[in-house]
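Reading through the structure tokens given below for one structure.
The other protein chains are all here in position, but one chain of the complex has been omitted.
Going by the order they are written in, the chains are A and B; count residues from 1 in each one.
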Amino acid sequence: MKSYQKELWFNVPTRRAFINITREVEQCLAESGIEEGLLLCNAMHITASVFINDDESGLHHDYEQWLERLAPHEPVNQYRHNGYEDNADAHLKRQIMGREVVVAVTGGKLHFGTWEQIFYGEFDGRRKKRVLVKIIGE
Amino acid sequence: MKSYQKELWFNVPTRRAFINITREVEQCLAESGIEEGLLLCNAMHITASVFINDDESGLHHDYEQWLERLAPHEPVNQYRHNGYEDNADAHLKRQIMGREVVVAVTGGKLHFGTWEQIFYGEFDGRRKKRVLVKIIGE
Partner (left out) sequence: MKSYQKELWFNVPTRRAFINITREVEQCLAESGIEEGLLLCNAMHITASVFINDDESGLHHDYEQWLERLAPHEPVNQYRHNGYEDNADAHLKRQIMGREVVVAVTGGKLHFGTWEQIFYGEFDGRRKKRVLVKIIGE
């Protein structure tokens, strides 16, 4: 069994953003030399997500509006977590969008449907944060 | 290490449905010959889910109502994604229900609690769509 891991760093200039990281993850898979196995990609921070969906700017706008409706940032004092911080909503939004994805590796490629793309979802940015890629297989 | 993969096809005649696919996934596991490992089962489309919950029609009705309340289909023009399409709500519903499940394989069986069953959650049906089963182990 082979294993591989790499931490990818991001520094998003805004509080929230969705960033397509499919190419970086494919690069990790190529470096690993693994042909058959499972790939884990997860946020290493608890106010961020890794998820799979469509690379379409209208949809990303809809996600932003929808998450803000389900877990609004303001008023910040509605959340008990926000004593010294103002990011409680980011912890909530991340639960809806998820921490991680697990992707099949088949024939040395991400075994994806036509429109699947991997995104880093940032909900409390403006600082350096990490995503982990771990791959096991042969 | 052994690995196995199979794509399961579905053509749901309605826009939305929950389909119990536990038997199909167990059949994949039997075909794989894997006794100890991990099984990934994921939607290959970004308007569908694979999730684990109860096979109870009342609960499925509740999920349908609840998802419609959290991410309503109509009015379709509330979503910027809905320029040429009308399925933005399906992309949102899928994030709540999830893309994938990872299941332990122990002694050649799905290592499940009493009531765990695997479902395909369709949110934009009336066309052919795929689910992937990938298993690695020994």
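For the reader, a short list of remarks on this structure follows.
Definition applied: a residue touches a chain if its C-beta (ideal position, glycine included) is under 8 Å from a C-beta of that chain, and two chains touch if they have at least 3 such contacts.
Note that this is a predicted model, so its numbers are computed, not measured.
Of B:Ala17, B:Leu38 or B:Val76, it is B:Leu38 that touches the chain left out of the display. Although one chain is not drawn, the whole complex shows that of B:Met44, B:Met97 or B:Leu132 it is B:Met97 that touches it.
Touch with the hidden chain on the side of chain A covers residues 1, 3, 5, 38, 40, 42-46, 70-71, 79-83, 88, 91-92, 94-96, 98-100, 102, 130, 132, 134, 136.
Although one chain is not shown, part of chain B still touches it, namely residues 1, 36-38, 51-54, 56, 58-59, 61-63, 66, 70, 96-98, 101-104, 106, 111-116, 136-138.
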